[in-house]
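Removed from the display is one protein chain of the complex; every other protein chain stays in position.
Up next is chain A:
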Amino acid sequence: MGNRSCHLLLQRVAGVLLSVMSLGLCQVALAVEHQWLPPLSELPDENLDHALVVVLITNDVATEWAEGKVSRRTSAGELCWCRSPFLKAVSGIPSGLFHSSAPVYWQHWPVGLPPILTGGEKVIEPGRAVVVVTDGDYRILELFVGIPSDEELSRLLGDAEDTRRWMRQNVTQPSDFTKQIADRNRERMSRLWKRELDRQLIAMGESPDQDDAGLIEDNERFTEDVKVRFGPLAAQLQTLYLKDVQLRFGLTQLSDFERLIVLEQHSATRMPWTLTITPFLAGADLKSVYLDLIEIVWDRQVMSLGHPGEDSKGDESLGKWISQLGEQHPFALEIRLPLLSERGEMQLAPVSAIARRRGFGWKDLDAALSESPIRQVTNRELAAWLLRHNERPLDLSRPSRARYLFFRSSKDHPYPIRDGEPPARSITMIRQVQK
């Protein structure tokens, strides 16, 4: 049991003893100063080994994009749709859980897409929240989807301490701490999820890559291993999760998806999924996996965070690439897909056999695009470039997901090619431009 778990237990015991003895003593609340830091901050060196970082990730749009221009990022004072209930939960954590020798740092990562990528409008979508607890090196210890209550947040901190301890005890055998986390989480699941967890543990044990798995000390390699496993694992769990929520919440139609988003604000909704996936995610570097993680949980594209102290200068590489092509040449940008969409079945508009025979299939589109320079872009790069060049806002998600942006020339407006539209028109246009 970790320090915080022990402390919580001791505090409860003490509380019971005090009330039993009727001493009339009031519990004195310690003044706790919660330390909110900007996203991805370097943490103070002091007691770093014992520090925990609680990261609240939401679909709010970061203030750096709010004014419709690339601006220097601000501090921790980001807008947050769940600010009030989250702070209420934080303030409800027993003060005994906080020690100066084991500091808890708090961060809010707003990763919602800015208006420049949502058609210029503020997207009216329910708020979303994920909480990740990491150690001082941003290694994932615990994961939580929804807004935690004070009790849940306290338990999360206690669990994170346990996970860290197991991780340290099994530096050379990461699969051992995976099993320890799984053993703990198994007790909190229904039978179907237990079975799925055990299936995944067996699969992990049987995996030929397991013997070569990165050691926890080699964080980069360990994280890469986690990333390789994460996509297939998430895709498998998604099937069970959708069946689970269908039965638990009476969600039967595709249109019920919006209800599911709202329900995911409540922690119980994705709890079994979270408990199942956490053992396989623990130890990975959150900074490297958060985009994949969040896009999997939300099944939405999100915005990557800029690094502290820098604005979007890094994104100028895209501008340079485009300018090197010359002003008259066509080119295309390929928009990075969320991990689950990349792996799952593409929601591509159907193409008739006749159209395919005539060269108007999806593969023909890829072939046509490859005749011109093409480059994969992140949402961040794209947003920054669009803003710098005063381009009109694009909607990456509606009416269907934009897969490519085609430019007749760097002076032209981008032409989005979407999954939901048969590719014949795009192919014809691209071929005409390329002639």
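Note that in this section a contact is a pair of C-beta atoms (placed from the backbone, for glycine too) under 8 Å apart; a residue touches a chain by one contact, two chains touch by 3 or more; residues count from 1.
Going forward, contacts and distances are computed from a predicted model.
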Missing subunit (named according to UniProt) among the choices "WD40 repeat protein", "Cytochrome c domain-containing protein", "Alpha-ketoacid dehydrogenase subunit beta" or "Cell division ATP-binding protein FtsE": "Cytochrome c domain-containing protein"
Listed residues A:His34, A:His266 or A:His413, member touching the removed chain: A:His266
Identified contact with the non-displayed chain, of A:Leu43, A:Ala62 or A:Cys82: A:Cys82
Options A:Ser190, A:Ser352 or A:Ser370, residue touching the unrepresented chain: A:Ser190
Touching residues on chain A - with respect to the absent chain: 82, 84-85, 127, 147, 190-192, 247-252, 259, 262-263, 265-266, 268-269
